[in-house]
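Note sheet for the following structure.
All protein chains but one are shown in place.
And now, chain A:
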């Protein structure tokens, strides 16, 4: 329990640090956001209009006041307004975040099913034909960048074979079947690399655990092969597998950008790319903050999961 509180405290501290850094980053950068925003056409903007915008964005107030103001907003769940269309950023994020999470969840599900099962099979028959073929495929899966997979998948499955639409999004409530069909391609695309990662971790974890003394004990007890594999080997191999999965899911929180772009999936990343292109500082800050908070939260959840999986951690 004490461990849990301590870990929770560290997570809260990290979130605060991240928010502060993102806030400071905007300040440390040369150039005035208001001027940059208005000078997009190329011509120098009218100083009076720049001044107006600075006022409107609160950029004329002292740094500390702005900082406290934005931190207070963050606590209330207020992330400010978009400089592009004036819409509240928190609302936009609330609409798009679930779509991104759904994509990541579906990809993780496919990857765990494919990667853990093939990884175990490869380890059991290490050195055999299946192991060699699967290991080679995993090497390939890790080497192909996600946007290449996505683009080629569209070319093959959507353009040539015409099996699925090239991309897009339909809310689940509107048409569940179509929603899932549209989910399949982007999720499958992410799963190519992630399954390969899961395969590798599972394979090496199973091989390593197999050599442990307690597996020898399990053999000496006369347990069946299936029971040794599930209860003794996989149960322990799960610990590194879960760690690596969580690390990768965290990376995916920002990494779906490319896949969402390729498949026109209106998730959080699309908002981010638009905001980056349009130099919409409040929107960029909002999205980066939300994702980083999720990232920190995820790491916290993993640590808790760790303690559940490995009883030794609880006392460490």
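Here is the rule we go by: a residue touches a chain if its C-beta (ideal position, glycine included) is under 8 Å from a C-beta of that chain, and two chains touch if they have at least 3 such contacts; residues count from 1.
Here, contacts and distances are computed from a predicted model.
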| item | value |
| --- | --- |
| Per UniProt record, name of the chain withheld from view ["Peptide ABC transporter permease", "Penicillin-binding protein 2", "Rod shape-determining protein MreD" or "Cytochrome bo(3) ubiquinol oxidase subunit 4"] | "Peptide ABC transporter permease" |
| Option from A:70, A:111, A:189 or A:210 whose C-beta touches the chain left out | A:210 |
| Touching residues on chain A - with respect to the absent chain | 14, 17-18, 21-22, 25-26, 29, 123-127, 139-140, 142-148, 151-152, 154-155, 159, 204, 206-208, 210-214, 216-225, 227, 231-232, 235-236, 250-255, 257-258, 261-262, 272-273, 275-277, 279, 281, 284, 288, 291-292, 295-296, 309-312, 315 |
